[in-house]
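The complex is shown incomplete by one protein chain, all other protein chains being positioned as in the whole.
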Amino acid sequence: MTLLSVKDLAVARGDLPVLEGVGFALAPGEALVLRGPNGIGKTTLLRTVAGLQPPLAGQVVAAPEAVAYAAHADGVKAVLTVDENLGFWAGVFGQDRVAEALDRMNLRALADRRAANLSAGQKRRLGLARLLVTGRPVWVMDEPTVSLDAASVALFAQAVARHLAAGGAALIATHIDLGLATARMLDLTPFKARPPEDGGRRGAFDEAFA
Amino acid sequence: MSIWEYANPKRFMQTSGLLLPWVSGVAALCLMAGLVWGFFFTPVADKFGATVKIIYLHVPAAMMATSAWAMMLVTSLIWLVRRHHVSALSAKAAAPVGLVFTVIGLITGAIWGQPMWGTWWAWDPRLTAFLILSLFYLGYIALWAAVENPDTAADLTSVLCIVGSVFAFLSRYAVLFWNQGLHQGATLSLDKEENISDVYWFPLLLCIAGFVLLFVALVLLRTRTEIRARRLAALMARERLA
Partner (left out) sequence: MIGLLIRDLRLAVRAGGGFGLGLAFFLLVAVIVPLGVGPEAATLAKIAPGILWVGALLSCLLSLDRIFALDFEDGSLDLLATSPIPLEGVAAVKALAHWLVTGLPLVAVSPVLGLLLNLPGPGYLWLVLALALGTPALSVIGAFGAALTVGLKRGGLLMSLLVLPLYIPTLIFGAEVVKRGAAGLSVGTPLALLAGITAGSLALLPFAAAAAIRVNLR
């Protein structure tokens, strides 16, 4: 059984193809870490997997409402308290696990504080706690450890490990080692889209002057 | 062979390249013949005076102002349903042309209205409706200009065009409700009573044909330019990446 499978995927940023021929599958308990230089198209790939943009070619197969996406931006509202922020997302996803998520990400002491008064790392922890209240099996995360200190990274890795142990899966774009024993690596460099001269995908407007 | 073949940019560039000189030529002939005939060889109506001859610009421009929006609506729908780039670009190309026709309609209307009604501008329902139409054109053009990614812009302007069409239609009836107006009835209609006499009618038909062809020629030309610009942008983006 696979939770998420990606077949021969090609994605474009703006009008430009950036990646092609990407394929992988995630079974319960598996994690895949995406690597590659800046601009290779990690964010574009993750947004496509999350369903926010259509692929140029290929397929993303996942059960409906299986994917929880965590972007660069956390979607944290500064004027709401930590508890209110998390409670809102729990409500949206029809879940009731706010207290558990607060404990897991070590936010219990901050629950009644407004998000405006959190440090960058604390805000990031709140953003990741949101994943815990979605109740969805596949976590798709874009640079989740930005602005986290070593202790928080460990906390986060622990949360991911627990999620995997419970039969979840994770797709993570990151540059640091999370210390996840089971995680596989996928370097995206070989999947860089070729220019049309080398047999790559042609845009609609190349044909006009062929 | 299906009509959608012409939606292929390559096919479109070939065919439109062949058609363009002919369409432009016939448009010029029709307009010259129609305008000269209309301006110099029709009798002067005693009720209206010579000012009535401005109908040879006013009526065709006003007709094309609404027809251009209708064409944009159709091509926008085609883009949303079938994702043919040429369709979206032709809508983009038609908008400024439609706006210019609307402005010509308004200006010639003002020039005509001054001696007839004694005022350059009246909040007559027809004039007001065209003024509102020009606002819709402006918004549409501004949205195309503001969005950087061309496919995003095509999608957003298409949605705006559809919603705008409904509201433009509503506005047309709202202004009728709001003020009954000075404007005469339809210049061309199937109802013989309301129609103008044949002496004026034939040159008017020529002018209308000329305006339609002029519109087609301008849209073809501008669409070709847009396609070239898109190709250029794609090449430059690729160069930056390499």
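Worth a mention:
By written order: A and B. Residues from 1 in each chain.
Assume contacts are C-beta pairs under 8 Å (C-beta built on N, C-alpha and C of every residue); 3 or more make two chains touch, one makes a residue touch a chain.
Everything numeric here is computed off the predicted structure, so don't read it as measured data.
Per the touch definition above, the residue from B:P60, B:P150, B:G164 or B:P203 contacting the chain not shown is B:G164.
The hidden chain makes contact, of the residues A:A25, A:L80 or A:A111, with A:L80. In the complete complex, the residue from A:V33, A:A68 or A:L132 that touches the missing chain is A:A68.
Within the entire complex, the positions of subunit A that touch the omitted partner chain are 47, 50-54, 65, 67-69, 71-77, 79-80, 84, 87-89, 91-94, 130. Interface with the hidden chain, as seen from subunit B, comprises residues 132, 135-136, 138-139, 142-143, 146-147, 152, 155-156, 159-160, 162-164, 167-168, 170-171, 174-175, 177-178.
The criterion applied here is as follows: only the chains that are shown with their structure count from here on.
Distance between chain centres (mean CA atoms), subunit A to subunit B: 48 Å. On subunit B, the positions that touch subunit A within their shared complex are 8-10, 12-13, 85, 149-151, 227, 230-231, 233-234, 237-238, 241-242. Here subunit A touches subunit B in the complex through residues 14-16, 195-196, 203-210, going by the rule given at the top.
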